[in-house]
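One protein chain is absent from this view; the other protein chains keep their places.
Letters are used for the chains, namely A and B, taken in the order the chains are written, and counting of residues starts over at 1 for each.
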Amino acid sequence: MNRLDDAVMLLHHSGELIGTIAFAASGALMAVRRNLDVVGILLLAVATALGGGILRDVTIGNTPPNAFTDMRYLIAAVVTGMVIFSWRVPARLTRWPLEITDAVGLGMFAVVGTVVAYQWGLSAPGAALLGLMTAVGGGVIRDMLSGQVPSVLRPGEHLYAIPALACAAVVAILLRYTDYQAWMGLACAVIAISVRLASLKFGWHGPRPWYADDLPDEAA
Amino acid sequence: MNRLDDAVMLLHHSGELIGTIAFAASGALMAVRRNLDVVGILLLAVATALGGGILRDVTIGNTPPNAFTDMRYLIAAVVTGMVIFSWRVPARLTRWPLEITDAVGLGMFAVVGTVVAYQWGLSAPGAALLGLMTAVGGGVIRDMLSGQVPSVLRPGEHLYAIPALACAAVVAILLRYTDYQAWMGLACAVIAISVRLASLKFGWHGPRPWYADDLPDEAA
Partner (left out) sequence: MNRLDDAVMLLHHSGELIGTIAFAASGALMAVRRNLDVVGILLLAVATALGGGILRDVTIGNTPPNAFTDMRYLIAAVVTGMVIFSWRVPARLTRWPLEITDAVGLGMFAVVGTVVAYQWGLSAPGAALLGLMTAVGGGVIRDMLSGQVPSVLRPGEHLYAIPALACAAVVAILLRYTDYQAWMGLACAVIAISVRLASLKFGWHGPRPWYADDLPDEAA
């Protein structure tokens, strides 16, 4: 359990906190868009921010999850929600607030989820899969609680799961075969975040089936 | 684990049973509204009634959850579903059957969820958070399985999470700092139920962001 050094643990905690704040902001911004009141904003901020980690902890058997024992994550999510509630994010400062916060949370949680699962004793492939689940979990919860198809599964969606999975897989390989250092995970997260945002900017897509255009439109 | 007396345990079991029946009724009434058959009515009754408690037990690590080991809750939910299936609730006897049953379940599960989590060893804030999750969990599952945005996150929604959270927080404080008695939890539940129903009757809302009216309607 304790093969990783203190610097990694520090990054792990910082990264989880940064991811928590980013996802809390994305949940709160979604709630503002959907015209919810202060309670809805805080609930969606907290569910988005803590959801991925709770899913991860419940799945690996780390119960009760960190989110219920370490109140810093809850406080960070609530404070973030209150900031979004009281301060209107200027549109010119940040063109796509929801997309950017979501991407930062995605990258951070992919790394942290993989490290936590690997430390808990999962194999490298299992840890990468759990990193992906942690990364997309919060956003899936946010979208489903908002009555929307999760962005990761929307037709015409840009690259979302791919950078998260690639990041988690690289971290898992580094954990397994190298002397994992904190900066490696951080670099993976930054690359994943950049790829996600670039795919939005430049319209990158995954390939659809070659026969997709021949299909009748039988489902909406 | 056993700092609470037998009377509390009795209330706990009764409260969980009352909450189970109330949520089962709300799930069954929703299924009737949605024109489902007897199987759909029973499934939605059981999922709504047991869902919050299963979420709670899985989250704190009490596996397998009570719902799978103590068949009384399942039987109560199925019987309630069969009653709704065979007996048409007269509209004049109870004006808002779905809202009232939902409120009763909300209050009862907020108290019971907090007590169970606290007894399981969670800190007071963690227990309150879990009480909130238990209270809103069943309704969220019911609404999402019905293809609706959870009522707790609908624009223009009345107070729902606030009374549940306040109730859970007061119970957590009582558990932590006083000699908790069964009637205290019951009183909290009754107040939470009353506040929820009063907010529906009198149209109480939480505040929206000051800039909400300036936002473009970019999302439905």
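Throughout what follows, contacts are C-beta pairs under 8 Å (C-beta built on N, C-alpha and C of every residue); 3 or more make two chains touch, one makes a residue touch a chain.
Remember, predicted model here, so these are calculated numbers, not experimental data.
K.L.:
Given the contact definition stated above, which residue among A:77, A:130 or A:189 touches the chain not shown here?
P.N.:
The single option touching the absent chain is A:130.
K.L.:
Hey, which of B:36, B:173 or B:191 is the one touching the hidden chain?
P.N.:
Of the candidates B:36, B:173 or B:191, B:36 is in touch with the missing chain.
K.L.:
One chain is left out of this view; which of A:9, A:83, A:162 or A:191 touches it in the full complex?
P.N.:
A:162
K.L.:
Among B:9, B:145, B:173 or B:191, which residue is in touch with the absent chain?
P.N.:
Answer from the full complex: B:145 touches the omitted chain.
K.L.:
Taking the full complex into account, what residues of subunit A touch the chain not shown?
P.N.:
Within subunit A, the residues that touch the unshown chain are 58-61, 117, 120, 122-123, 125-126, 129-130, 140, 144, 148-150, 152-157, 159-162, 205-212, 215, 218-219.
K.L.:
List the residues of subunit B that touch the chain left out of this view.
P.N.:
30-41, 43-44, 54, 58, 61, 63-65, 67-69, 71, 74, 84-86, 88, 144-147
The rule is simple: only the chains that are shown with their structure count from here on.
K.L.:
Report, in whole Å, the distance between the mean C-alpha point of subunit A and the mean C-alpha point of subunit B.
P.N.:
Using C-alpha averages as centres, the distance is 28 Å.
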